[in-house]
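Below is one structure, written out as structure tokens; comments come after it.
Shown here: the complex without one of its protein chains, the others still in place.
Right after this comes subunit A.
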Amino acid sequence: MQFLSPEEWTAVALSLRVAFWATLLALPLAIAVAWWLARREFWGKQLLNGLVHLPLILPPVVTGYLLLLTFGRRAPAGAWLEETFGLIFAFRWTGAALAAGIMGFPLMVRAIRLAIEAVDPKLEEAASTLGASRAWVFVTVTLPLILPGVIAGTLLGFAKAMGEFGATITFVSNIPGETQTLPSAIYAFLQVPGGEASALRLVVISVVIAMTALLLSETLARRAAKRVSGR
């Protein structure tokens, strides 16, 4: 790479990997939670809703510290995951992905929930009278109709995951090659004399990635929306 130093390139690649996995793994859960919040009345619904939104309203540093308290290697959940699955979050890139996923989760749920609420339940009823079980109704009717919302939610989640800083640096620190994502790297470069040029290059990369993701999702969403409009 001519434009980027190896160190800078590592940060970019790590950020993409973290954001990709964070978005991919959070998406099915976000769809499920959004569906429950949009379509079901249950005890504790407001509690779940509040919990989902917590990362959005808490200071990110607080979320990061709570993650450390929960998923640190000596914390109960962290220790159990390490023993059972060999999965370690603390000070690993997986932890960065977890933090990024959790921070983007409320944004994904909000976008998808709005889309689900806009789907006419009467269409789902019609599908069930035509022989579709509840799962098939979701796959063949609900999911195609909420696709524009799902795409929008995915983009928001991905953008948040790319830009996550506070929770990540608190939870998994700023280790080059392991947990030093794009924002952490920019921050680190700005702390050392002569790092401005590196920081500026990473800023340009950030803008390019963000714009590409936005354009891609706009195109996909427009195509999906056209399909859903029935024309």
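Convention: contacts are C-beta pairs under 8 Å (C-beta built on N, C-alpha and C of every residue); 3 or more make two chains touch, one makes a residue touch a chain; residues count from 1.
We take it that contacts and distances are computed from a predicted model.
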Inset, instruction - For the chain that's not shown, choose its UniProt protein name out of "Glycine dehydrogenase (Aminomethyl-transferring)", "ATP synthase F(0) sector subunit c", "Transcription initiation protein" or "Sulfate/thiosulfate import ATP-binding protein CysA". - result: "Sulfate/thiosulfate import ATP-binding protein CysA"
Inset, instruction - Would you mind spotting which of A:128, A:173 or A:206 touches the chain that isn't drawn? - result: A:128
Legend entry - Residues from subunit A at the interface with the omitted partner, ascending: 120, 122-123, 125-134, 136, 140-141, 144-145, 227-231
